[in-house]
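The complex appears here without one of its protein chains, the remainder shown in place.
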Amino acid sequence: MSARRVAQVPPLRWVLGLRSFWKQHRLPPALPLLIVIVFLVCAVFAGLIAPHPQNQGELSKRLLPPTGMAKADSSYLLGTDGQGRDILSRLIYGARMALLISIVSIALTAALGTFIGLLAGLFGGKLDMVVMRLVDVSMSIPAILIAVLLAAVFGASVQNVIIIVIILIWPAYARLVRGETLSVKQADYVALARVAGCSRLTIMRRHILPNVLPTVLVLMSLHVALVIVMEAGLSFLGFGIPPKYATWGSMIQQGYQQLQTSWWVAVFPCIVIVLTVISFNILGDWVRDRLDPKLRQV
Amino acid sequence: MSGALDQAAAGRSGTPAAPGAGAPLLEVKDLRMHIFVRRGEVKAVDGVNFSVRRGESLGIVGESGSGKSMTLLSVMQVLPQPGGRIVGGQILFEGEDLLRKTARQMRDIRGNRIAMITQDTLASLNPALTIGVQLREPLEVHLGMRGKAANERALELLRHVQLSDPARQIRSYPHEMSGGMRQRVVGAIAIGCKPSLLLADEPTTALDVTVQAQYLRLLREIQKETDLGMIFVTHDFGIVAKVCDHVAVMYAGRIVETAATRELFDRPLHPYSSALMDCLPQRNLDARLRTIPGHPPDLAQLPPGCGFADRCSRVHERCRTEAPSLAEVAPGHKVACWDVEGAA
Partner (left out) sequence: MGRQLAAAFGRVVVTLFVASLVVFLLLHASGDPARLLVPWTATPERVAEIRSSLGLDRPLYVQYGKFVSHAIRGDFGESLVFRRPAMEMVLSRFPATFEVIGVALGLALLFGIPLGVYSAHRRGSWFDKSARAFAAVGQGIPSFVMGIILIFIFALGLRVLPTSGRGGITHLILPALTLAIYVMVALLRLTRSSMIDVLGTEYIKLARLKGLRESRILWRHGFRNGAMPVVTFAGIMIVGMIGAGVVVEAVFAWPGVGGLIVSSVQARDFPVAMAGVLVITALYSVSAFVIDLLYGWLDPRIRRTQ
């Protein structure tokens, strides 16, 4: 496109300018970023945004179709489910649950996995061997089966979901941090610090941790999508979040039996999950490429 | 050398002509290969001319990135992908233009009538296949040899490159061999189908010096025995002096000077050639290694004039606006420089 023609169309120039600004500063892809922001706002301000309560429905308003279809009620934009609950509001509260589970479980796992990886890398020897064996075993047991057993013994609960997530993803942190620690340990400045009489703890805190941190952050951002999928899957099977909370997985579970008569109950949460997960995946890749391109294999 | 090899040679090309006589085996005219990348068009080979006769060896020297390897790969039409494309010129091999061949016809020539030894020979062997499989492959594809015949021939080739215990080595994997041995295997693969032209792209850089000398001697012997035409790409003038009859000096995708080896060593005319010569340790006796100041130009943004102008000590006004072309200043000695009497 020639410069002259661009000049003739001011809004287009504005858009192109914004685009080049975006590229120049290597900002994250705009559409996924927007979706994630909407997701975060919904999750944080669910109580303010949602037009209806998440769990109280009116049985007289069961299975109302979304606005725009015949017999729709305009106060239920995306329709209602089999118990007369507003789908939009439940989606918004579902975002809150998805975010909560992601933050809590990823933060816990990152802290735990990093700590274990640091210890293994720093002290080596037997401890290292045991940790690596544990990593192997954790990765070779299908997490869903543990989830099944936990649910069978204790019933579905939020804690179960978090435990499952931890079992599934801690090996990634432990392995990565261990490897990184081993390589940083070889670096001259760490050897110097040791010669200067710094204790192992000081070395760990002052030298190794800051080096490992970007890697851990990348891994955390890549794991958000994974955790959202896990939570939804477990809730879909009835092993995850108990039914008193609205979650995307349980919404789909309740809706897919009525796919033929009232498609909207299951289809909207499906769309929301797919959009959110793909957006988080793309942003995760972006964070990786910005902070730590060598992680491409993860 | 064995009788079978002689017969194969005779069957292919008739009576070998005396070195240097007759029409050139390979004649490259104004060859241009550009690589189209996001930031523009990299002129990796920018109008190159040279020719090689049977039994003759030509050395192409220059810094890394001057387009030497790309010239050889262009002759083979194995171009860097994505983006590499030949945009002009002629490659006449035994009188036929290779650029007019179909992909299939070209495949029948590659590894058969023209063979190439690649730069990083240690990485050139497939780690998942035995030496035998890799040796037999061109024999099967090009000569239709099968089973025992192919195996016999492969053993013969390994003996030919003086590899010890070929019967055992033929069943081993590349990781089980030393660097020098793998190097010999790559050589054996190259001469497997009795090519009439051998392209060698810095075949000795990955080897230590003693092995290097052995390998060069071997290549030279093979060349004499089979009346090969050979192109030897290197950045090492020492190797050129040992192996090559003629030299072409390459800079920024172009050949800037070409002459018989002796002549070029005695009388380098192009400022770049003499600068390269000065970098040789045995040549400058004041014990300090010299370097050429500056860097080669970006091949995607070549200046309009001579590519060497910015680094040249004998630069003129004209050098910056107009590129000199190769001109013969003495019999067999061509140079592309405005500063040379009688050139351009």
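Points to keep in mind about this one:
Chains here go by letter, A and B, matching the order in which they are written, and residues are numbered from 1 within each.
In the analysis below, contacts are C-beta pairs under 8 Å (C-beta built on N, C-alpha and C of every residue); 3 or more make two chains touch, one makes a residue touch a chain.
Given the structure is predicted, the values throughout are model-derived calculations rather than measurements.
Of the options B:Ile86, B:Leu99 or B:Val141, the residue whose C-beta touches the omitted chain is B:Val141.
When the omitted chain is restored, the residue from B:Gly84, B:Gly111, B:Gly229 or B:Pro271 that touches it is B:Gly111. When the missing chain is restored to the complex, the residue among B:Asn49, B:Ser74 or B:Gln119 that touches it is B:Gln119.
Within the complete assembly, residues 133, 136-137, 139-146, 148-154, 225, 229, 232-233, 236-239, 249, 252, 256, 259-260, 263, 266-267, 270, 273-274, 277-278, 281-282, 296 of chain A touch the chain that is not shown.
Where chain B meets the missing chain, the touching residues are 76, 78, 81-82, 106-112, 115-116, 118-121, 123-130, 137-138, 141-142, 173, 175-176, 186, 189.
Here, only the chains that are shown with their structure count from here on.
Centre-to-centre separation between chain A and chain B, using Cα means, comes to 55 Å.
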